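All protein chains of the complex are present and in place, except for one that has been dropped.
Here is subunit A:
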């Protein structure tokens, strides 16, 4: 069976502590439960969650949506936002976890990547070095979300053309973002896996597409 691998890279640096991380957790719950209402997603979506702060952790290895149980997410008191290190770990995981087609094996659908941060990469040199590495992985789409006023769009633009900005990183806004993510992954989006450029569904009012 062909899987649709979905990688979520989530910022858990100090600034996410408190309401924001609670909103992210809530958003993940909603994302997963919405996808579970979608018959196509239920049979094909596999999700991995990688968090980054000073450390990068794959909290959830690529797991079938039907079997998935959300892991506990914690944030340190303070510390940097090592998005570059996260991309390097992601590249390794993509190699290990995603199947490619051979004559003897049916490959997965092209993976989707969602990155969410409320700041900017602290390890900028590593971040910039990792971008071409990720680009070579044949992802169907990369959607980057800059959450909150301090989040920097311009660095995310280096990673992908699909950057969205949330003016405020409160629970309502983050929730609508995660709902939009579920629409992007779901059956409604026929272009998943089939084209070079994923067609993003129209984002909700709170989510601005950065041109």
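Here is the rule we use: contacts are C-beta pairs under 8 Å (C-beta built on N, C-alpha and C of every residue); 3 or more make two chains touch, one makes a residue touch a chain; residues count from 1.
One rule holds for everything that comes next: contacts and distances are computed from a predicted model.
*Asks:* Report the protein name recorded by UniProt for the chain absent from the figure; options are "Aldehyde dehydrogenase (NAD+)", "Spermidine/putrescine ABC transporter permease", "ATP-binding cassette domain-containing protein" or "Protein phosphatase 2C".
*Replies:* Spelling it out: the chain absent from the display is recorded in UniProt as "Protein phosphatase 2C".
*Asks:* Of A:17, A:36, A:120 or A:179, which one is in contact with the hidden chain?
*Replies:* A:36
*Asks:* Just name the one of A:1, A:96 or A:125 that touches the chain not displayed here.
*Replies:* Reading the full complex, the residue touching the unseen chain is A:1.
*Asks:* Hey, which subunit A residues sit against the chain that's not shown?
*Replies:* Subunit A touches the chain not shown through residues 1-3, 36-40, 42-44, 66-69, 72, 100-110, 138, 140, 187-188, 190-191, 193-195, 199.
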